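The other protein chains are all here in position, but one chain of the complex has been omitted.
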Amino acid sequence: MKNRFSLLFVLAGLLFIKPAFAQTAASEFKGAEATQAHYKALYYLDESDPKKIKQTLRNMDNALEDTRLKGKVEMELIAFADGVAVYDKTGPYEAELQKLLQKGVILAQCSNTVRERHIDKATLFSFISYVPSGNGEIIIRQADGWATIHP
Amino acid sequence: MKNRFSLLFVLAGLLFIKPAFAQTAASEFKGAEATQAHYKALYYLDESDPKKIKQTLRNMDNALEDTRLKGKVEMELIAFADGVAVYDKTGPYEAELQKLLQKGVILAQCSNTVRERHIDKATLFSFISYVPSGNGEIIIRQADGWATIHP
Partner (left out) sequence: MKNRFSLLFVLAGLLFIKPAFAQTAASEFKGAEATQAHYKALYYLDESDPKKIKQTLRNMDNALEDTRLKGKVEMELIAFADGVAVYDKTGPYEAELQKLLQKGVILAQCSNTVRERHIDKATLFSFISYVPSGNGEIIIRQADGWATIHP
């Protein structure tokens, strides 16, 4: 028991040394260190602005290729509200989506949005998945330790 | 001690089986599974765009009604900067706010915004609460395990 407390004190000490160091050596800061074996990230998209959509897909690919994360990150894209545009068969995003899909990314769509907007699922790519609500997905994923990112 | 390590190995194994499965069966993916008894979600609103505000309130209600979360989620809305518009008595959001309030949602406003903009609290709905800063609220809530969502 005593040993465990000692360890706790050492860990608590390290916690406070780290920020102090970061403050005095900001110019030497090289970004957060990846110390875990596995990362999880959920991107959420609720806009149809092509610039925003393209940036989101590029961001996801950049994170997958980040040397600190490569091969260690599980990823999902959840679209809701106007974000459904990313999965429109007539849209320009198929190549980027296929690229992400081949890297193991889950591509999910909010069923509420589809129902509320009377969208025919046949107009969306067949390789996507549906979840009850995009917002429920965000809440459950965060509770399960996923990072969530809103570009 | 040995048993604890065995359990750790089994849990670590499960961690790696799950993403692998998700990757090979994306088309059968039905969304994240709710495995916890209780969820917490903080929405933050910093814009006055009516479309954005309406979407935020609708998102919150959708999450409350998500079959995976219904009756299991504690929720708060924090408004700051231009987001204070959602609580303006002359605005069109009272019905939606009352609906959320009756479902147990905490409706909170950043005191910094009110002070910096010299807003008379009498112009805002009386059923809202005030917190020292909206950004402090986000940081503390996340540290306490709340999911945070920026629509």
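Going in written order, the chains are labelled A and B, and every chain counts its residues from 1.
Here is the rule we go by: a contact is a pair of C-beta atoms (placed from the backbone, for glycine too) under 8 Å apart; a residue touches a chain by one contact, two chains touch by 3 or more.
As the structure is a prediction and not an experimental result, all values here were calculated from the model.
Trainee: From the list B:Ala32, B:Val86, B:Leu124 or B:Ile138, pick the residue that touches the absent chain.
Mentor: Of all options in B:Ala32, B:Val86, B:Leu124 or B:Ile138, contact with the hidden chain holds for B:Ile138.
Trainee: May I ask which residue of A:Ala41, A:Ile78 or A:Val114 touches the chain that does not appear here?
Mentor: A:Ala41
Trainee: List every residue of chain B that touches the chain not included in the displayed model.
Mentor: Where chain B meets the chain not shown: residues 38, 44, 46, 74, 80-81, 101, 104, 106-108, 110, 112, 126-127, 129-144, 148, 150.
Trainee: In the full complex, which bits of chain A touch the chain not displayed? Write them out.
Mentor: Counting over the whole complex, chain A touches the hidden chain at residues 15-16, 19, 22-23, 26-36, 39-41, 55, 59-60, 62-63, 65-69, 73, 145, 147-151.
FYI, only the chains that are shown with their structure count from here on.
Trainee: How far is the middle of chain A from the middle of chain B, if each middle is the mean of its Cα atoms, in Å?
Mentor: So the centre of chain A lies 17 Å away from the centre of chain B.
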